[in-house]
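Note that one protein chain is taken out, while the other chains of the complex remain in position.
And then chain A:
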Amino acid sequence: MSNYQTNKPGDDNNRTSDHRNREEFEETPTWAAVVTVLGYAILSALGWLRDFLRHIGLEEKRTAHDPNPKDFVPLYQSYECFYTRNLYTRIRDVFNQPIASVAGAKVHVMERVSDDYNWTFKFSGKKIPSINLGSYNYLGFAENQGPCSEQAIKSIETYAVTTCSTRHELGHQRYVKELESLMAEYLNVEDCIAFGMGFATNALNIPTLAGKGDLILSDKLNHVSLILGARLSGATIRTFNHNDMKDLEAHLRKAIISGQPRTCRPWKKILIIVEGVYSMEGSLCKLPEIIELKKKYKAYLYVDEAHSIGAIGSRGRGVVDYWKVDPNDIEIHMGTFTKSFGSAGGYIAGKKNIIDYIRVSSHSACYSSSMSAPIVQQIISALSIIMGRDGTNDGQKRIQQLACNVRYFRRQLVDMGFIVYGNNNSPVVPVMLFMPAKIAAVNREMLKRDCAVVTVGFPATLLTESRVRFCISAGHTKEMLDHALKAMDEVGHLVSLRYSKKNPHHRWVELDHADYDKEYTS
């Protein structure tokens, strides 16, 4: 029942099966899958009943309706609307919750009340101060005080807020040049180019790199921006199973042997697109094996390090640093500044000739606004702190704090008996819920205990695999993590989330805390 390739030691002699890099995707228990599907069946049946009542007029219609007469092609796709009306709206209060403070390690969530079962909301005026376990604030740079924000404010005085121009016209400013050279040094590559939006970096630059006559091999669980970019490029797209190297090799061999679909000509190039850390599963890509395959079959590699740059690796340089591979082996390094650097934007880095080509022919460089000064200054300050250029070792401390936090949090959750997906070192911690009602229950109960979490269901995940996703930050102290773990323990008992068959179930009071403290302070 599991779609994922579990890493077992002894699989191959490679370092990816080392016990420290273990990735666990425990299988869904059968009874949980059956109960989940039954739950969705009950919700669908009652949804049909409500739709029927709305149709005959016993209940008022509260969604937008199609103004066209019956013979016209329908304006809205029917299952998505059914899902939104009858399943999503019932628990809408746990999604898109407005906040009232900076989303650092702690956040103020605004409380909303609803009289008519989540069709309309009213603010009660109360702000709930809670521990923020949902922001991608891996190194804790999302703060409104401190050296980064002071320098960003000063940069507004020097450079003003925006250039009102694209990169090719008047947007090529001194601060962007500084950012690009600093980033290239950070990643140990030749050159780098920065863009204003992380999603657009993928979606608008993959068409520059690949086109008709090329083959793109992308992982099944890649992010929407990569899929969109691949589709826009016009190349042929084939997907391989998540982190499955045998499947990737089979696809490569088939592609090289058979060539393009109708003409059987050889492919102009083959581009493999993977992500560093997958944000819904918390798994890392197996970079050494992919590089070996790429060299054997002469393909190109594009690694999207949106969640892993700054957060993974002993010096925070991403998956390249974590697996200790040569950065020159990867053709395109891509990443975003939104997650670990507390800013906005994306970058692409690699050899100078590729980056020069992208500078000239990217849609983003020609048509979208250049990055504005305070945003770039925030990244430059964060980078200097991480690299140690500001004279303190604050950056290295943050990276180590994050690694400790992640190990501590994950180990306790696993020992309590929850099903936790992903690699032991990834700061994204998904805990499985499976049933739709638990999505709402866990979110509300955690908020009552002052923890703001993100719970996700269909369509961001598979239908039967809803989860609660914790994002650990270097800004979390041990007390905050303990509070969150205690809350999770209580909620896990209340909502019965302990599904694991491999690990025995424990309550928080039964765990030996001296053992964990040693691991935390090491």
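Heads up, the rule we're going with is that a residue touches a chain if its C-beta (ideal position, glycine included) is under 8 Å from a C-beta of that chain, and two chains touch if they have at least 3 such contacts; residues count from 1.
One rule holds in what follows: contacts and distances are computed from a predicted model.
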item: Chain not displayed: protein name in its UniProt record ("Sorting nexin 4", "Protein FMC1 homolog", "Serine palmitoyltransferase small subunit B" or "Proteasome subunit beta"); value: "Serine palmitoyltransferase small subunit B"
item: Which of A:Val35, A:Ile128 or A:Ala344 contacts the chain that the document leaves out; value: A:Val35
item: Omitted-chain contact residue, chosen from A:Ile91, A:Leu133 or A:Val320; value: A:Ile91
item: Omitted-chain contact residue, chosen from A:Leu43, A:Ile99 or A:Val456; value: A:Leu43
item: Touching residue (missing chain; options A:Arg85, A:Lys286, A:Lys438 or A:Arg469); value: A:Lys438
item: Hidden partner interface residues of chain A, rising order; value: 35, 38-40, 42-43, 46, 87, 90-91, 117, 435-438, 440-441, 486, 489-490, 493-496, 507-510
